[in-house]
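These notes are about the structure you will find just below.
Heads up, one of the protein chains got dropped from this complex, but the rest are sitting where they should.
By written order: A and B. Residues from 1 in each chain.
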Amino acid sequence: MSIESNLEKLGLVLPPAPAAAGLYEHGVLSGNQLFLSGGLPFDAQGELVKGSVPSVCSIEVAQKAAELIILNRLAVAQEQLGCLSKIKQVVQLQGLVNSDQDFYGHPGVIDAASQLLIDILGDKGKHSRLAYGVAALPLNAAVEIALILEVDPT
Amino acid sequence: MSIESNLEKLGLVLPPAPAAAGLYEHGVLSGNQLFLSGGLPFDAQGELVKGSVPSVCSIEVAQKAAELIILNRLAVAQEQLGCLSKIKQVVQLQGLVNSDQDFYGHPGVIDAASQLLIDILGDKGKHSRLAYGVAALPLNAAVEIALILEVDPT
Partner (left out) sequence: MSIESNLEKLGLVLPPAPAAAGLYEHGVLSGNQLFLSGGLPFDAQGELVKGSVPSVCSIEVAQKAAELIILNRLAVAQEQLGCLSKIKQVVQLQGLVNSDQDFYGHPGVIDAASQLLIDILGDKGKHSRLAYGVAALPLNAAVEIALILEVDPT
């Protein structure tokens, strides 16, 4: 299995790692765990997918947003690790949806992120997860996702 | 101390591990840490305890919901580890309450989960904690709880 060939098969290209939205690091290594900061859904043009789901941002667009974050989180991981093959396992995904108060379909939105991780990383992409809806996300993003990865730190 | 005898003394039986609500694993082991996904309060009949606290779901019912999650998280841990005695320490509990905007008693709701962990696991059940209220939880659950456990991985 090659992560790069999976990306190619899926027709996906990792974007450049986005700029940080504040005074934090994109990722910090602790032993063999890489903690990646919460990422926001910037598209290839650098536009942010915004708004509460589903009243402003539809479920389908929010799912695309979740996929955008996975791609930019993997771009960050590649920058930190040098090579995506150093990812041994996605340990935890914390997925936050900018949510209408009467919207309860957060798992369906975050599933798009989970599925893409598995499509790209295979069994190494399988993860524990915490998904929920919040009142407001930074910059009015539709979705925010943070990851903890087990990696080869050498 | 035996966890099983504590459960018996408390008159508690672990439920079957619930089905996942999305494309995630119930738990992922990283070194000697077991990351358990966010669990929802399904009762013995498989009914979900729902609604915002306290306008729709009373504090007392939300506390029972928090206890239900602990039991199904331990059921998941048992499935993953083979045996609950492999739990060395509950490291972190992240507890989310489906919260009215003017409700600030989240610690009192999540305390029911914390107390039950200590009742069942003794000192090994003592944990760090992050409790807060959110606008909306998956499936309109009243409470969601994720755990990180330190375990004997062998």
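In the analysis below, contacts are C-beta pairs under 8 Å (C-beta built on N, C-alpha and C of every residue); 3 or more make two chains touch, one makes a residue touch a chain.
Owing to the predicted nature of the structure, the values given are computational and were not obtained by experimental measurement.
Enquirer: Which of these, B:7, B:20, B:56 or B:91, touches the one chain of the complex that we don't see?
Expert: B:91
Enquirer: In the whole complex, not just what's shown, which of A:21, A:59 or A:118 touches the removed chain?
Expert: Result: among the candidates, A:21 touches the missing chain.
Enquirer: In the complete assembly, which of B:50, B:86 or B:127 touches the absent chain?
Expert: Of these options, the touching residue for the absent chain is B:127.
Enquirer: On subunit A, where is the contact patch with the chain that was removed from view?
Expert: That gives, for subunit A, the contact residues 21-28, 30-31, 35-38, 94, 96, 134-140, 144, 146.
Enquirer: Please give every residue of subunit B in contact with the chain that is not shown.
Expert: Subunit B touches the chain not shown through residues 31-33, 89-93, 99-108, 110-111, 114-115, 118, 126-135, 148, 150.
FYI, only the chains that are shown with their structure count from here on.
Enquirer: Return the distance between the CA-based centres of subunit A and subunit B, expressed in whole Å.
Expert: Roughly 25 Å separates the two chain centres.
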